[in-house]
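Then we have chain A:
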Amino acid sequence: MNATLVLLGVFIVATAGTALSLQNIVRSVLLLVLSWFGIAAFYLWAGAEFAAFAQALVYGGAVSMVVLFAVLLTRRGHQDATVAPPPPGRLLAALLAGGAVAGIIAATVIRTPFASVSDEVPVLPVRRLGALLMGPHAAALLVTGALLTAALLGAVVIAAGAKDDKEGSP
Partner candidate 1 sequence: MLGTGILKGLAVTAKNLAGSFHDPGRFVTTQYPEQRSVLPENYRNFPFLVAEDDKDPMGTLRCVACQICEKECPPQCIYIEKSRDKKPDAAGKMQLYPAVFDIDISVCMSCQICVEVCPFDAIKMDQEFEIATDNRFRPLLRDREQLARSNRYFQQVHPTEAAEVDARLAAARRAAEEKAAAKAPPPARQEVQTKPATERPDPPAGGIKTEA
Partner candidate 2 sequence: MTAEAIELDSWLERLPLTLRDLLAGPIPGPWRWIVQDVIAIAVVLAVFPLLFAFLTLAERKVLGRIQNRPGPNRVGWGGILQPFADGIKMLTKEDIVPRAADPVLHFLAPVALVSFSLLSLAVIPYGRHLVPLDLDAGILYFFAASASSELAVFMAGWAGRNKYSLLAAMRALAQLISYELPLLLSLVPVVMLAGTLSPSGIVAAQAGWSAGFLPHWNILTPWGLAGFAIFMVAALAEANRSPFDLPEAESELIAGHLTEYSGFKYALFFMAEYFAMCALSGMAVTLFLGGWQAPVAILQFVPSYGWFAIKLLSLLLGFIWIRATLPRLRIDQLMRLAWKFLLPLALINLVTASFWHLSAGWGAAAQPLRWGLGLALVAVPFVVIGRRLSTGLGPRTYRYAAP
């Protein structure tokens, strides 16, 4: 296995892991963003420049802002300040769900035949990428576009709705 790949993998998992364990929520968000940059570095290592820069631009620039805004703007209501100890039933359900997801991922990873890592990786120039996107994969591109727009409009509607509730409650 390639040394840098291992290094990158450890870096990504480590930053994501410590992000989960930190008390200070803003620091954990920033560590999460660091792990996204780790993923962008992985793409670079893999030779997919376009994907790496897109990842850095979209996740490092925009999604991190959305997460930070969400963290700052949600107000802890008085009622959910104290976290009640989880009843035994909830603990069991959590384990079950976690185990199922882990099982599915492990199964797919084991069963899929990975191609052997050949040394020279074909670097696709962006123009070729564009042609591919507009040609055979145009349908996928348009579907994701429509999905994202719908999600955006939904968010706006919910946010607009929320403002009225805030107005009502003194």
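Assume contacts are C-beta pairs under 8 Å (C-beta built on N, C-alpha and C of every residue); 3 or more make two chains touch, one makes a residue touch a chain; residues count from 1.
Criterion applied: all candidates are chains of the complex that A comes from, given by their letters.
The model shown is predicted, which means the values in this text are computed figures rather than measured ones.
Per the touch definition at the top, the candidate among 1 or 2 touching chain A in this complex is 2. Per the touch definition, chain A reaches candidate 2 in the complex via residues 24, 26-27, 30, 33, 37, 40, 49-50, 53-54, 56-57, 60-62, 64-65, 68-69, 72, 123, 125-127.
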